[in-house]
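Then we have subunit A:
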Amino acid sequence: MSAIAPKFKLSEFIKSLLDNIFWIVLLVSLIGIPAIQVILFYIEMPVINGELLTPFLAMTWLADPSRSLPILKAFMATDMFRVMAFPGFGFAALIAAGTIFVERKMLAKLQLRVGPFYCGKIEGILQLMGDGLKLISKEIIIPAKADKPIFWAAPVIFVATAAAFVALIPVAPGWVVADVDLGLLGVFAVIGFFPIITILSAWSANSKFPFIGGIRALFQMVSFEIPLILSLLGVVILTGTLNLSEIAASQSSFPWIIFLPVGAIVFFITMLAELERIPFDLPEAESEIVAGWLTEFSGMMYGLVQLGTYLKLYAFAGLFVVLFLGGWNGPMVVPPFPEEILTDGIVMGPITAKFPGLPLFDQQMLNGTLWFVLKTVGVIFFILLPRGVFPRIRIDMLLSLGWTKLIGLAFVNIFIALGLLYAGVLGPGGLQ
Partner candidate 1 sequence: MSSDSEKPVAKAKPEEKPTPPKPAPKPAAKAEEKPVELPAFEKGISDKLVEKFGDKIEVDFVKEDRIGIKTSKENVHDVAQFIRDDLHYDHAESVTGVDFPADNEIEVVYHLGSYTESSLARQVLTLSTRAPRESHPIPGQDSTKLPSLRDIFYSVEFGEREVFEMLGVYFDGHPDNRRLLLPEDWADLPPLRKDFAIKGR
Partner candidate 2 sequence: MTMTDIMPPGLALKKVDERIMTLNVGPQHPGSGHMRIVVQIDGDYIVACDPDPGYVHRGEEKMAEYRNYITNVPHLERPVIHDSCNVLYPYVLGAEEILGIEVPERAKYVRVICSELNRCIYTMYWLAIYGIFLGHSTMFMWPAGDRELLIDLMEKVSGARVTHAHFIPGGVRNDLPANFEDVCLRQVNYFEKRIKEYAAVFYDNPILISRTQDTGILSRENAIRYGTTGSVLRASGVDYDLRVKAPYDVYDELDVHTNVMKEGDSYARSKVPWLDMIESCNIIRQALQKMPKSGSVRTKLKPNPKTKGPATVYKRVESGRGSLGCYIVSDGKTEPYRVKMSVPSFRNLLAMPNLLIGEKLGNMPSVYWSLNYWPVEADR
């Protein structure tokens, strides 16, 4: 009898394993396989060996590796994949999770601590997962006098809005969820949603500290939206387009930050304020108003808001990269896909494995993604850094900063852009 599990019996352990296997098989066959079938109905299937793949055939051919790759590739071409996985939600959530981990470890090193350490053996890498599980298992407490429908909806809408923002960010040439011509206007529209959600949730909680926090968030976001929009106009003037993919593509030779450093600085500061990061975390100022507009959220509702916050963080960092740092542009560092795998397959002794359908991603896209991620991580690093260095500022200081200095600087930036345009340095006939 071990001390850890005093009632351990091998027979019961085996029985529990068998039980688990039974339930897994049952659930997969009753729910999983039909779900895959349903998904396959909506995917435009490839033609393999001269035969159009139908969902009925797909199930039989899934086991064949030579035929599973084309199906995967077909799936990757769908909008669903883009929304859920690669340039969309899944990719952003992955970067957000990495951001949280890096933030905690970096802050810990800055403050002479170790940070998360035990969970997951290696430097506490699974700490975030543990925190997520904890949040999921927590009871959700709703204030008695809250406006319940709005209160419930607020975190969901928050995440949805953050995800909509993520959808507008191009990651690699052609790899963007929503490639709209007025992409930048779309960004402004989506950013405009956040204060509304914040004030709605704060109002619906029917509690004093959330209310003060919500009012503060409203002040802060509305007053910083103006310098934010103005600081981006310089880029729009120089590129002549609002499409984010085109703006990124226009910086193939040099990023705009070289010509518009003032705009980049203004945008970075307003970004910190929109993200409610220290030193602008007034809406969540813990020593003054407990947790601001998040005070009454508990359990996974709070977790959703945090997820939305970090998605927003990624999206803003991505926007900064697209607008000022050249997006996906960068020297080609990814090696070309080895041709012999395509022609000869992989020879492993007597077995030769051929993979029709390779490569999954072309070299251009991989290289673009790599550069985009590198730059985004760099920007995120600079967004995280002030947290270890600065105290929180006060709401009146914040508002005077936003309404006077930043707006002024944003106009200076616009004049710089116009000057460059009319002097013929940039634009038609200029460098580009």
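The set was built so that all candidates are chains of the complex that A comes from, given by their letters.
Some points to look at:
Throughout what follows, a contact is a pair of C-beta atoms (placed from the backbone, for glycine too) under 8 Å apart; a residue touches a chain by one contact, two chains touch by 3 or more; residues count from 1.
Computed from a prediction, not measured in an experiment: that's the story for all the values here.
Note on this complex: subunit A touches candidate 2; the remaining options among 1 or 2 do not touch it here.
Those residues of subunit A lying in contact with candidate 2 across their complex are 107, 110-113, 208-209, 212, 278-279, 281-282, 285-290, 387-397.
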